[in-house]
Each structure stands twice: as structure tokens, then as C-alpha cells.
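One protein chain is absent from this view; the other protein chains keep their places.
Labels run A and B following the written order; every chain starts at residue 1.
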Amino acid sequence: MSFRHLWAVTKKEINHILRDSYTLFLVLFTPTLLLLFMAYALTVDLKNIPIAVVDYDRSQISRAFVHQITAGQDLDLFAHVESMDEIEHLLMKGEIKAAVIISPKFSQDLFSLQGVPLQVIIDGTEPASGGFAVDHIGLRAEEFINDMLKEQFERRGVSLASLQPIDLRIRTWYNPSLKPRNDLIPGLISMVLGMPALSVALTMAHEREHGTMEQLMSTPIRRTELLLGKIFPYLLVGLTNVILIPALAMVWFKVPFNGSFPLFFFLSAIFLFAILSMGMIIGVFMRTQAAALALSFLLIFFPGFFLTGIFFPIASMPEIMRMESLVLPGTHYAVITRGIFLTGIGIETLWPYAIMLFGLGIVFTGIAVLFFRKKLG
Amino acid sequence: METDQPIIETRDLTRDYKEIKAVVSLNVSIPSGELFGLVGPDGAGKTTTLRLLAGLLDISDGSATIAGFDLATQAEEIKSRIGYMAQQFSLYAELTVVENLLFFADLYDVDTAVLGERMNRLLAFAGLTDFKKRRADKLSGGMQKKLALACSLIHEPEILLLDEPTTGVDPISRREFWNILTELHLRGTTIVVSTPYMDEADRCSRVGLMFEGKMIMCDEPRQIKKAVEGDLIIIRPDDWQKAYKLVNTLRGIHEVQTYGGSLHMIVDDAQKRLPEIQKAFKKMNMSYKDARQAPTRMEEVFISLIKRMEE
Partner (left out) sequence: MLKRIWSLTVKEFIHLRNDWWLPVFMLFGGVLELLLVAWATSRPISNLPLMILDQDQSAASREIVTALEKTGTFSLYAYVQSFDEIQDALDRGKVNAVIIIPSGFNEAIATTGGQPTLAVILNGAESIPATEALRAIEGVTREIGEKIFIKKLGLKSQDLASFNPSLRVWFNESLSEAYYTTPAELALMLEFTVLLFAALAFSRERELGTLEQLLVMPFTSLEIIIGKSIPVIIIGFFDFILMLTMIHFAFGVPVRGSIVLLLVLAFGYLLVELGKGLVISVISRTQHQAFLLVLLIGMVDFMFTGYAAPVESMPKVLQTIANIIPAHHWLVIVRGIMLKGSGLDILWPNVLALAILGLIIGSASLIYIRRALD
């Protein structure tokens, strides 16, 4: 392989990018901008979820109960209503996310054999707030009983060390506050750093659409030289972002960085190699840029978002999808990113993922070279 | 390589594309240093032929040897020995003249020691020296073609394959372009050039006439013109449609071709027929601007041959 040929292609490509300042700006900063948007959109801490209460009991106890539930920041008492109809109406309008219905015999049946049913209706159409409401209402209800019970037993002179017989000692590693932001952002970073692949998919189709491919193919340039030469500038773009974006994340979002940056840089380069060559495969097969970008959206962007385990654990996916996610470089890179940012692990632990990424890169490049023919039509 | 071996030789070279037979059993043998012209109507297969020879298309059947290498199996060796110029502008719009040249110089592994001087020479040759730093998309059509030619020459190839290099170019540039080609030809470069212009075909050592994928004639221009027997009479009538009808009833007229408002007639004997024609016109009260005998051009021969093929 001739370095001179490779470098000629890279130089040309760089000139091409640099001379279109509008596109250059977009290519360089889309990852950063995307990260900003997504980080804000997807890592919102839930609070102030509005709920309504229908209290058919209206006793001191039920009022205390309502108070318990809505104390604090998590749940907001939107309204104290009189009927189920009103509840239905409010839920329909989306003004409340959950409703608690206190039955008339609440305070009476509290201490009866069968207990008291507490009806909680949640708006299941919103993924996060519904579950959140359920949890918190459940928790508060729990606290309430426990307090009541404690009171009861103390009155009878029985002391119980703990009403919750099993004491859970919980420790959370790497992200003590369990704030979604801390682990989602490294995940988003891993996704966003792969964006240059979309541009790579376009570059071959661009040559075909503009007719320069014909002249290019009449020269003795080799396929590998052409493909790698075209990937290289985007590798540089990617690496620039590898420096910029974590810096942004740390400064702006205060995400911790517990690992080694040189290692991160090195592993990111391997990731870029893998995902850029994935983009190149698309470029090799598509004749027009429109088709290339549609396909790269479908195969790189969309799966990169949903199937790489950033939001949704891969363990919970069906078998086939789990296997598919293995083929996506983003999956492995997400583990690496999280590992270096949050866990602070090093190459001793991460090497399998590095190997996997490198292997994917070789396979993808191989496929691209194999299927790229220096022929028209 | 022996000098009596043709530098380009095809044997039943065929290219099918879906149901279309773009090139059918092409047999042509071009000796080194020849300036070979490829003519034919649109869709005749000229571009396909050039692309095949440049190794840009798969061969459906047959074979070819170029510069001693087999086209089917050794296309990459061939590529470093040829210069190709596509029909559409195929260079990089946002790169400058120099950058385009350097790019191709790199791809053809031109020795860097001679590159600077060679590039200056080529720029002068192509008249582009003053436009060195200009972006390729800011050049005029003629300059773009010249740049494309320069890029195909940067490695001083033995063979040039040019696909309609002067189409869409102003007459002055066209003439300059052909001066360049003639010079290259004199220096010994083998050139295969396709062209729609018959006057250009006239300047070639040999001309190959293609029609519907087949080569129907391949000879020196002089010989080709002999293919059509008879003399040529040109007349410019005021009402050419009526004139056309009239002329077709006269004796001794082999063929009538229309060129804008003129009629080009191929007759058995111009001396005899010219006065007859003039008399016939007068008799019908049809006026004309001018009537004379003229030497048969490639154009007429070409159209005549095509017409025969179509029948």
C-alpha cells in the first residue's frame, strides 16, 4: 500500500471539508450540540410530579396520610377532588400523573384483619412519571404504616428494634447518587463520538454523484488506499471531539472522570476505526448520497441510540437483539466509556472490548474493500 | 515490446448491459503512435468502448490487450500506462488547478524531482499558467477540459483515451485543444479520441465508425470518403421542403441529405447533374441561393453509411 496515494486522498478530502465552512462547522460541532441537547432532554431528574387525591374518609388519619404522601419535592398535590369523575378528567387532560383514592373506611379498616386497599391510578402513558409516582406513593405509604405501627406498639409497651426486619445496607458504586446524568452522559458521549461515521458513508456516494469517481477509478489507486484515505480525515475529526467532548462533560455537567485519559484516547481511536469503517461499508454500496444517508441513519444512528445499552440494558433484550448489539461498535465503546469515566478501570479490564472493537474494524474494512470494485456500473 | 505489435488490440470485445448490447464483438487493432478517432451517433458505443479500454467496465465477452497487458486480468497494470479523460467534468470542483494536478500526480507516482517542472510545462501547454490558483469550478468549460487533459498527461502515458474532449467547448479552445493533441501525436503518444465533430475526425490517422455497438468501418479518412461513390452537390434552396421533394424525383441522385436549410446531394456525376438540377428548379419556379459541387466530407459519408445501416 502506497503511503503517497493514501496521503493524496486524505489531503484532498481534508481540503474538501475545509473549503465548505458550513459543513465543516456542522461536522465538527454536531456531536457537541447533540450531546448538550440529549443530556438535558434525557437526564432530567424527576420531581414535582402532580397527583390528585380523593379522600372519602376525611378523618384525621387520612389527612395525615395525604400529608405524608405529598410532603417533599417528589409529589405535588395538584388537587384535592371530590369524585372519580374529576380524577378521570384530570388524568385525561394530563394535568395529573397519578391519583390516590382513599376509601371511606380508611381509618377504620387500617387495623382490621384484611387491611385497607389503597387504590392508586397512574397515567401509564408516560414512562417515567408513572413508575416514579407508583414508587413514591408506595414508599410513603410504607413509611406511614411503619410510623403508625411503631406508635401502636410503643403504646402497648412493646418495642421493636426495627419494623423492617431485614435491614438493607445499600451501597452504590461508581455513581453513589444514582443520578441518571452521571452514567447516561458517558453513554451519550460514546454515541455522539461515532457521528463522523455518517459523514464517511456519504463521502463515497458523493464522488459517485459528482462524477469524480470515474476519473479516480481510471488511475492505479488501490481500493484500500482509497477507502482508508477517505476515512482518515474523519478519524481526525473524531479524535478532536474525543478531547473536546469529555472536557465539556466534565466542566458543564460535572461528570466524573476516574480513569486515564491517554487510555481513553487510545481506545477511542480504535472505536473510531471500527465505526468509521462501518460507515464506509454503506458508502461502498450506495450510489447516491441520499440513499447513503438514509441507510446510515437507519443502521448507525438509530441503533446507536437505542440498541447499544445506553438506555436500555442489553441483558433485558431478546436474544437476537442482544447478538445484534454485539456487532455494533457503540455497544462495546459504551462499556469502555462508562468504565473509564465512572469506574476508573484500566486496560487490564478493558482489553476484551478493545480487541472486539479492533476486530470489528478489521472485519468492516475487509468487507468494504472486498465489495468495492473499481468498476463503473 | 516489439514495435510492430499493436499497442491496443481487441478481439471480439463485447459489453452487454442488461438487455442492451453496448459494444458488440469489437475488433480493432491500433498501432503505437496512432491518432485514432472514434465516431458514431449517440448511443453507438463510443463511451462504452473507451471505458472498457480504460478498465472501468467489466468485459462481457472477448478480450483485449493494451500495452502488452491483458485487459481482463491485468487492468491495474494498464491504468498506470494510460491517461483517461471522461466525457463529463470529472475533476474536483473545490480544488484548484494545481491541487487537482498534484493529486493525480500522486496517484500516478510521478517522480517528485521532475514534477514541478513538468507541471509548469503542462500548465503552459494547456494555457492554464495564469489560472494556477483558481478553483476548478470557477474555470470556463474550455479551461476545465484542458485541465482534465493536463491531469491525464501528468504521468506522460503512452496511451491517451479521450471521450469527446471538445464537446461543449468554444471554437477557439477547440482548435487549441487539437493543436495540443497533434503535438502529442507527433511526439509518439497513442491517442484514441471520440468526437462528434467530423472535421476533427478528418485529422485522425484512422477513424472507426461505430453504430449500435458495432464497428462498421475502420480506415484512414481518405479511404472512408471513398466509401461513398459519386460527387457531392450542395444547394441552398429557399424552400427546402419543396426542394427536397423535387430533387428526389430527379435522375442520377443517389442520396439527399439535409443540413439545416441546405441539401447535400450525392450524385453519380456532378458535371452532368448540376445543370439538370438547376434547370429543374427553374422549371418549378423555385429559387435557391447557391448551387455548387463540393468535395465529399466525412460528414456526408458518415450519414450515408448510417442510413445504409438503418435500412
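One rule holds for everything that comes next: a contact is a pair of C-beta atoms (placed from the backbone, for glycine too) under 8 Å apart; a residue touches a chain by one contact, two chains touch by 3 or more.
Predicted model only: the values in this text are computed from it and were never measured.
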Visible chains that the absent chain touches, using the contact criterion stated earlier: A
Which of A:Thr10, A:Ser62, A:Asn182 or A:Ser268 contacts the chain that the document leaves out: A:Asn182
Chain not shown: contacting residue from A:Glu13, A:Asp55 or A:Asp123: A:Asp123
Touch with the omitted chain, as defined above, among A:Ala197, A:Ile345 or A:Ala368: A:Ile345
Contact residue for the chain not shown (choose from A:Ala64, A:Leu77, A:Val134 or A:Leu376): A:Val134
In subunit A, positions touching the absent partner: 20, 22-23, 26-27, 30, 33-34, 37-38, 40-50, 91-94, 97, 110-130, 134-135, 137-138, 141-142, 144-145, 148-149, 152, 161-176, 178-180, 182-184, 195, 198-199, 202, 206, 209-210, 286-291, 293-295, 297-298, 301-303, 306-307, 309, 311-313, 315-318, 321, 324, 335, 338-339, 342-343, 345, 349
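By our rule, only the chains that are shown with their structure count from here on.
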Approximate Å spacing (C-alpha centroids) for the pair subunit A, subunit B: 61
Touching residues (chain side subunit B, partner subunit A) in the complex: 17, 51, 54-58, 75-76, 79-80, 82, 84, 86, 88-95, 99, 102-104, 106-109, 148, 151
Complex contacts: residues of subunit A adjacent to subunit B: 2, 4-5, 7-8, 11-12, 15-16, 19-20, 210-212, 214-222, 374-377
